[in-house]
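Removed: one protein chain of the complex. Kept in place: all other protein chains.
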Amino acid sequence: MKKVISICGSDVDDNYLSQYAIDVAEQVGRLIARKGGVLVCGGQGGVMKAACKGAKEENGITVGILPYTKKDANECIDIAIPTNIGNVRNYLVANSGDAVIAIGGRWGTLNEISYCMVSEKPLILIKGTGGCVDQIINGNLMQDIESHYFIANSAEEAVEKAFNL
Amino acid sequence: MKKVISICGSDVDDNYLSQYAIDVAEQVGRLIARKGGVLVCGGQGGVMKAACKGAKEENGITVGILPYTKKDANECIDIAIPTNIGNVRNYLVANSGDAVIAIGGRWGTLNEISYCMVSEKPLILIKGTGGCVDQIINGNLMQDIESHYFIANSAEEAVEKAFNL
Amino acid sequence: MKKVISICGSDVDDNYLSQYAIDVAEQVGRLIARKGGVLVCGGQGGVMKAACKGAKEENGITVGILPYTKKDANECIDIAIPTNIGNVRNYLVANSGDAVIAIGGRWGTLNEISYCMVSEKPLILIKGTGGCVDQIINGNLMQDIESHYFIANSAEEAVEKAFNL
Partner (left out) sequence: MKKVISICGSDVDDNYLSQYAIDVAEQVGRLIARKGGVLVCGGQGGVMKAACKGAKEENGITVGILPYTKKDANECIDIAIPTNIGNVRNYLVANSGDAVIAIGGRWGTLNEISYCMVSEKPLILIKGTGGCVDQIINGNLMQDIESHYFIANSAEEAVEKAFNL
């Protein structure tokens, strides 16, 4: 059975999504593939597509768990899982991974992060990628309320951690 | 068809749950019932039970959408909806309401709040009730990232808003 | 906590739906309400609406677990639970009841019936109401394969059984 790592982060319509977050996502994808892992994500654009692009450069396998149909998938998805349950598919993305890595992100990413927290799914936030990830880290969001995430400073540290949890 | 208001907030095992949050929840329950609304919640303890208790004092109807079986329900639930899908039932609680009112809360409540944001479900946060609700308000969590919640200063203001959205 | 009985059966666009099935559904609704039970169904037309109509004649409470939005609900639904998960909501209808009563029905009803079988949810089929219900009874469908449903000959027998399981 292969190691499965889920990636969460903003879709392409996030105006605050930085080039740095995109670069980190691509590198995360490359590293997961190099280690023989399967990359699972929401299958759409932005962070998701960047991570898939990285994984495909290294001949990895990419799975997209989609809100509705296969038409929603980015072109770097190998295995599209259409769900027809809209945003509820977020929990499936989070639940599928042996570990979850979050990069940037808005409320949808926070939806996946919070699901990880209530389900005790290993979660890694990559610092400096903006969005809800940095707001959680910098604002100490609910740090005293049963939070158990890891903070990584780079793609390398995040993937290393994800494979060792 | 009756107006349905969903309530989210901490279960009884939240050590930071204040008496004020419990009092607000009870009052929210009373007011929803007085206005002829149906109260939907996750069916368990803490904020959920307090809101149901208030609703029953005013002969309202309470619905509990439960993680597993009917045994999870608090004693003020009239209609128990067991789901057997664990924490995934959070999205059903959020999706069921014509509006959602959040009081205090931890990651599970943030799970419901974030689902409201991505689904454009009307959401009211009651200020001063602690937990993730106050952390969102005071920390301006993602205030610039497509947030569209309302802030209420009391149970009265929250229920008034919930019925008028 | 109130007794909850779920009703499954054809929507109004089933050309084979008989007046007898509609009459039985109405009577089932009346009897559930008279006994103080809550009627849960898929919230739409045909058998679902007939059962709700019967329940409202006796001042019962009706809950509709809807495929998408509240707009899908028939006019006899008191509490509409919109789910946004389409046909997947079928399993929620089946899972919500303390017992499930099936009347007539097509593949959607068979979806709910089969979910009851795998989940060991008490199920009552009303004989003579046509559709998949009579095909299961008359064709002995999978009678040797872990089937554990009850066959009722009338609305009265079905509701009596549902309250006593």
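Letters A, B and C mark the chains in the order given here, with residues in each chain numbered from 1 onward.
Please note the rule applied: a contact is a pair of C-beta atoms (placed from the backbone, for glycine too) under 8 Å apart; a residue touches a chain by one contact, two chains touch by 3 or more.
Keep in mind that this is a model prediction, so the values were computed, not measured.
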Touch criterion as defined above, residue of C:G9, C:G64, C:P82 or C:G108 at the omitted chain: C:G108
Touch residues of chain C, complete complex, unshown partner: 14, 16, 86-88, 90-91, 106-108, 110-111, 114-115, 117-119, 131-132, 135, 139, 141-142, 144-147
Chain B residues that touch the omitted chain in the full complex: 84-86, 88
Footprint left on chain A by the chain that the document does not show: 1-2, 4, 38, 40, 61, 63, 70, 73, 75, 77-84, 92, 95-96, 98, 119
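Simple rule for what comes next: only the chains that are shown with their structure count from here on.
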Chain closest to the middle [Cα centroid of all protein chains]: B
Approximate Å spacing (C-alpha centroids) for the pair chain A, chain C: 41
Multi-partner residues of chain A (at least 2 other chains): 86, 88
